[in-house]
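Some chains have been omitted; the remaining ones sit where they do in the full complex.
Labels run A and B following the written order; every chain starts at residue 1.
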Amino acid sequence: MEKDLNICLVGTGWIGKSHILRINSRLKGGKVVAVSDVNSAAGKAAAEAFGCEYVADPKAMIASKAFDAVIVTTADAAHAEYTTAAIRAGKFVFTEKPLAPDRENCRKVIEAEMEGGRMLVQVGFMRRYDPGYRQLKKMLASGQYGAPLLLHCAHRNPDVPDDYTTPMEVENSMIHEIDVLRWLLGEDYATAEVACGRKTRHAGPQLQDPQVMILTTKSGVRIDVEMFAKARYGYDIKCEIVCEEGILNLPEPAFAMVRTNMARVTPIAKDWGERFPEAFDIEFQEWIDATAAGRVDGPNSWDGYMGAIAASCASRARDTGTVVRIDGEPMPEFYRKGAKG
Amino acid sequence: MEKDLNICLVGTGWIGKSHILRINSRLKGGKVVAVSDVNSAAGKAAAEAFGCEYVADPKAMIASKAFDAVIVTTADAAHAEYTTAAIRAGKFVFTEKPLAPDRENCRKVIEAEMEGGRMLVQVGFMRRYDPGYRQLKKMLASGQYGAPLLLHCAHRNPDVPDDYTTPMEVENSMIHEIDVLRWLLGEDYATAEVACGRKTRHAGPQLQDPQVMILTTKSGVRIDVEMFAKARYGYDIKCEIVCEEGILNLPEPAFAMVRTNMARVTPIAKDWGERFPEAFDIEFQEWIDATAAGRVDGPNSWDGYMGAIAASCASRARDTGTVVRIDGEPMPEFYRKGAKG
């Protein structure tokens, strides 16, 4: 903790800028000091706004000795490339989810990391840092409620843009549940299935909405996740864990209840920023601390790879109308050693 | 339970008709078969609507051998007179609250009843029949939470008519709390005080609204009751009992919660009919059953008298801005014997 980490960031879109703001104004031990972006105007504007250096060539920036660690917040398709560049440079790297849009590119990152001989990559699965999910994890771990048997989850958005399509319900949205539930339960998935309810009249021809994804784990836990992208009423996340001796519920956010207009009214978040206000801060503070200590504590590239495999199986299940077996590979010794649980 | 009770009712206003409907269409063991009203047109219309006999002279009706029991739902000022007539006729009588608007007339009913030598009168304090208050009573009686120390209550209406005035907050509205809390705690009051908060802009010159009534009991329990007659947002009743080992809360009614429009929304009742849907049915079924069995089980004329005394002390406290001692009399042997608690 002697000296702040000098962090460089590639990809200065909305999410990248929100992370710079967070790190540079609220968190301890690190500072984003340089940025790069394929859109140089955007990159320069961000650099100016935050008082950072602008570096035209992202790979040169990543390789430069001036910077201690890397954040990758580019378009999804470029995640793997820059993450691999950071690995090659021997630097800790935080890559927004997904690690790559497809399993093959995830696999390449894994291979590069194992070749390098050191765990360096953390993937931006921020749900693991939400205090509510952490309460659930602790309650499961206590054993007080027996084994988990069933999970009922929901992921609802008030709306999505017109270019949001049927496959994105699994691959961009429920990918969060795929990761966080695997972490909550501490085991890999066995099968995936996707069923479609009656379609809402608010969805256009490109989007089947809502969808229900059903996952089972190796030990037989059955999970259903409702994804409802045009739920209109709010951004709402539910997770109910049916255990042998009790049912655990993800807490609702702490919003003030008002008695007004013939009703008790408690606000629901409009978006994930309102729903998970603390998770990103905790995620990056822990990433900075672990990086300074030379460790990867959070979701690693193996987690990113497993998530990509499950998501691609779920997509295939939806497209084929079948139950698809998830052919997970055993975790390599390399990641088992590093995993802190 | 061999034969239905033939009940006669005096006072065919809104509340009277709602009791006829209830008794004649849903409850066992009794039927309202005759009605009377000083407004003969109203009385005849009600008689026709319910297939009852109309009797022009209420006292003759009350005295007639054709009827087994009496219900008094006239204007408040006439309650004592008809109740006394029923006592004189040796009949069980259900009188809507208040027993009389003033303590002197309550006292006269008491005296008539004691002279008659038999408990006959039940007063319409319906809160005691609400399943929620009954849960609280049972929880207190269990001893599991220790002694009650403080009570925080609220009585809120969406609105009141223009002729509702400052004293009515105590005498017509909080009289319900005065009775039900005395019953809940099983002890008499020691002092009364009424404080006024900042006045809502929705109240006219004749009405101080809201008001806060503070009662203490003989054992020192301190009760505050907020009365807010023009609360706008709904009809809402709260009762929180602070005990030595826990805080008990009157349940909210079972209304369906909806997630809509960026909020979780649970309806609040619009009026007491929606708030206490079961209490009146239970009250009258128990009254019919007790009457058939020759007993008074519910709130009796002594309870009506004690309520009137506390209310008049609270009104005086408000008018004088002082704490007023409630000079309750010891319960006569006559009522102690009959009371089942």
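The rule we apply is simple: a residue touches a chain if its C-beta (ideal position, glycine included) is under 8 Å from a C-beta of that chain, and two chains touch if they have at least 3 such contacts.
Being a predicted model, the structure only gives us computed values, none of them experimental.
Shown chains number 2; the total number of identical copies in the complete complex of this file is 4.
The rule is short, and it goes like this: only the chains that are shown with their structure count from here on.
Distance between chain A and chain B, defined via averaged C-alpha coordinates, is recorded as 58 Å. Within the complex formed with chain B, the chain A residues making contact are 158, 233-234, 236, 252, 259-268, 270.
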